Every structure is written in structure tokens, then in C-alpha cells.
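Some notes on the structure that comes next.
And then subunit A:
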Amino acid sequence: MATFTDRWRQLDWDDITLRINGKTTADVERALGANRITRDDLMALLSPAASQYLEPLARQAQRLTRQRFGNTVSFYVPLYLSNLCANDCTYCGFSMSNTLRRKTLDEAEIERECAAIRELGFEHLLLVTGEHQTKVGMDYFRRHLPAIRRRFSSLQMEVQPLDEHEYAELKTLGLDGVMVYQETYHQAVYAQHHLRGHKQDFFWRLKTPDRLGRAGIDKIGLGALIGLSGSWRTDCFMVAEHLLWLQQHYWQSRYSISFPRLRPCAGGVEPASVMSESQLVQVICAFRLLAPDVELSLSTRESPWFRDHMIPLAINTVSAFSKTQPGGYADNHPELEQFAPHDGRTPQEVAAALTRSGLQPVWKDWDNYLGRASQ
Partner candidate 1 sequence: MRIFLNDESVQCVDSMTLAALLEQLRTLKPGTAVAVNQTIVPREQWEQHLLKDGDQILLFQAIAGG
Partner candidate 2 sequence: MLQIADKSFSSRLFTGTGKFSSAQVMIEAIRASGSQLVTMAMKRVDLRNHNDAILAPLLAAGVQLLPNTSGAKTAEEAIFAARLAREALGTNWVKLEIHPDARYLLPDPIETLKAAEALVKQSFVVLPYCGADPVLCKRLEEAGCAAVMPLGAPIGSNQGLQTRALLEIIIEQATVPVVVDAGIGAPSHAAEALEMGADAVLVNTAIAVASDPVRMAQAFRLAVEAGVLAARSGMGPRHQLAQASSPLTQFLQFSQEGAL
């Protein structure tokens, strides 16, 4: 059965990098004038030359976003169930070899977290775990998903890649979406940053969205860890190729793109290529032009100031007040964090800021009785 791997093998990283960097202002203008942009147009919009066209790019992106999503922005929140992990990844606080107090929430703790999150007003939940197949695997998910499901109107997961039949089973338990970020589409760079554990398997991870599509999962989230490879432009282009493939082959699923930036930080891994805030605007807007109907997400990794300006341009789903540690909502312990959120504002503060920009926060976008297999 064909998977994105077949397409990935046709893509030459160095050739794409050269082509993107070689795009001219004429190429950018053509892309901005097109009705439907091609892969070539996307390269132009991701190129250095496009940085001079940020304003028209942003205008188009905003127009397309309003057309498709109106003046709404959806709110979600991550719930970290566990920071146990069997992988060693250079960039992540949960790495197996990091000495960090490991915590996996039990039923009572999960219930406390859910209650605290409901208090904050959220209806859309993203469950996050490290990647530990034996201790936090299907048994754990089977046991806890039903109770969580009953509390929220939409449920997504960001956990270790699973088998197709496991996703199919989770769908019957009420799973609406899965986020799985390839981190980088450059195989050699990937190997340098994933040193131990099952996450070393580049192709297993790469084929995960295909398994999600075949399992009939409604929403599939993609993304690259921007800055992990030496050319974030190429990695972003690869995300787009991945999206286009999946849209062609699993037309009944919808898609979501995130843009996590690896920032320079003391003691952490240095980005091989640094993306500025201006370049982040450029990339997000380019994706909006490529795929006007796809969900674009901006997390609390970015600053309040940046989020307040960027969200009204082309973003249609955001998290707020994220605690990236298990148990963080009922009982905050920053030392257990996966990464330190830059925007620590409460959901209400974020919602108020966006309301001032003319956006309507949407807390609940779905309802339990609509097409759920488990009730």
C-alpha cells in the first residue's frame, strides 16, 4: 500500500533547498497572484525573496482565513498525562536520560486535572504523553480515555505512534484527532537527534499519518520542529508535501499544521537554522495560501505579544495557559515541564486580547452526539 514514504523518496532535500533559496521576487509575485498555488509557488513563498512581500502575503492570508473560518478562533488545551519516556531526544525535556521526576497520572489525578481544566472553560482537549509503549500504552489509554471523553466535546492525542488497528480502536473510544510531528524530514539529521528508543525509527514515524488516514481518524496534525535541520525552509516545504499527499489519499480526514520553533536556549540543543518571528509570520501565511481550509495552530511557545498580532492574521486554533507537566493544572510544578511556555496568560486573558482584535473565541466546536461511536 502506498504511503508518504514513496513520495518522500522522490524528494531531494538539497535540490529543494537550492530551489527555494533561488526563488526570485518575480516568482513570489506570481505566487501571490495565483488562484491556487502550486508546489513551485510555495517554494517562492517560503524563500528569502518573499521576506520583502510580507505585507501582501499577510493580507492574502488574512483574507483567506476570514473567508474560510470567519472571525473565530478555536481554543484548546494540552493535558499531560505522563512524562515517562523511552526515547532519548536531544531537544526534549522528557528525554529518557534526563533526571526528572517521572509522573504518570492515575484515575483520581486525571479527574482532578479534568475538573481544573473544565473550570478554565476548555472543551477541546489534547492529551499528551511522552513515548512509553509498555507503561503508557494502549492499556493505559483504554482504561482512561472513556472517562476523559465524557468531560470534553473534542479529544485529540499527541502520544507515541501507534498501529493502525490501535488508532481504529481509539476512534471507537471517542478519539477525534492525533498530532504527530516528524520533527525533521531530513533522515540523517533525524538520526542525530533521536538517540535511543523507538522514536529512532524514522519511517515508522513518517508513515503514522497514513495509518491515521486509513484508520479513519478525523483530524491529523503535522509539523516539523523548526530549526532542528540546517534548513527550516526545506523542512516546512516537506510538511507541505506531506499535507498534500495526505489530502489526496485520505480525503475524508481534515488536517492541522503546527509551527513549533526551536529557540536558542542555555544548556539545550542549538538550532541548526534559526527562524525569526518575521519568518514565522511568512511561513504561516504561506501555508494559509497553500491550504486555505487547513487548521493552523499556534501554541504558547510564542510570546503573548507575538500571538496577539499573529493569531488575527491566519491562525484558527490556539492553546492557552498550557501546563506542560503532568498534573500541572491542579498542582503546578514547573520543574516537571517539557518546555517552558512563553505565554502564561490565562485563557480568559488570551480570549480578551483576541476579542479586542475582532475575533470571537470558540470554546466548543463540536458536540457529543455528533457521530460518536462511544456514548
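Here, a residue touches a chain if its C-beta (ideal position, glycine included) is under 8 Å from a C-beta of that chain, and two chains touch if they have at least 3 such contacts; residues count from 1.
On the choice of candidates, all candidates are chains of the complex that A comes from, given by their letters.
Since this is a predicted model, take the numbers as computed values, not measurements.
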Given that all of 1 or 2 sit in the same complex as subunit A, name the one that actually touches it.
-> 2
Can you check the complex and tell me which residues of subunit A touch candidate 2?
-> 29-30, 32-36, 40, 53-56, 58-59, 62, 247-249, 251, 274, 276-278, 281, 303, 305-306, 309, 313
